[in-house]
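Yeah, one chain of the complex is gone here, protein chain that is, but the others are all in their spots.
On to subunit A.
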């Protein structure tokens, strides 16, 4: 509280101009994606990756081995693109929800999507048993994720200027109920189901296919456009709900729009990749340090960084112990937790 007046100049905000940050981020993302195509149980030289991609996209014969071409085009490219979409979706949702709840510790799980989707996916794995194609689990997860968010919204019935915090509490209660459901399904699952289930819960892009990517893309693009249009709204919401209302913001409508878009983004991400922790929590924090809290810069920057993080974690998941894949959630948590701790401790030092 007691602060000398002489310290003011040093406390001025320093940010990287966001054009520069976004440009740099896009280059970084492209680099990580290209490297990620090349690494894995089968190593494919960067030059060959280039040939395969250009021959696929532009036609013509690459002259590469059929096996390499199919590894690149059928396995790695879709999973890397899906990884980028998932990472971007989680990071954007995290950034938007942190502002809506006025709480830097919010993450996409806060409105129940993740726990709902978990219950849906695990239920689908156990109940649908053998007939589960590549769509049953994602659909179960997507529907349950949105359903649980809707349930929380209806139960909390947030009002004109208050109620977001009540959503938080209702979310915790419903989240626990979902956990109980997950526990129950885990308990009755057989060994094979158990394996699928555990893998899903720790997150994996291992089953990504082109059709899945095509299915998730429209949801992602639509929600992305909506949430970016909410940039100014989110800026004002950080002042608090009453203050936002005083400035002419329809808080009820804005809150609904933010929850709807983030629930769509998160449910789509979780449906195909399982629950990947820490991306939605940590990435917005990092990007606030880099480009500042204005959402016009923060949302795109978070999207890029979230994509970088998930694509990189997925590359690591494939490479560390080939041919076995390690669940991607282990990497994001292993990197995310210490980094987050560092941020919190640093913050504390700065404040005190």
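The definition used in the following text is that a contact is a pair of C-beta atoms (placed from the backbone, for glycine too) under 8 Å apart; a residue touches a chain by one contact, two chains touch by 3 or more; residues count from 1.
The working rule: contacts and distances are computed from a predicted model.
Novice: So which of "Acyl-CoA dehydrogenase family protein", "Heme ABC transporter ATP-binding protein", "Rod shape-determining protein MreD" or "Integral membrane protein" is the UniProt name of the chain that got left out?
Specialist: Per the UniProt record, that chain is "Heme ABC transporter ATP-binding protein".
Novice: Out of A:292, A:306 or A:327, which touches the unshown chain?
Specialist: A:292
Novice: Would you indicate which residue among A:39, A:53, A:226 or A:239 is in contact with the undisplayed chain?
Specialist: A:239
Novice: Give me the subunit A residues in contact with the hidden chain, please.
Specialist: 1, 3, 8, 11-13, 98-99, 102-104, 161, 232, 235-236, 238-240, 242-243, 245-250, 288, 292-294, 350-351
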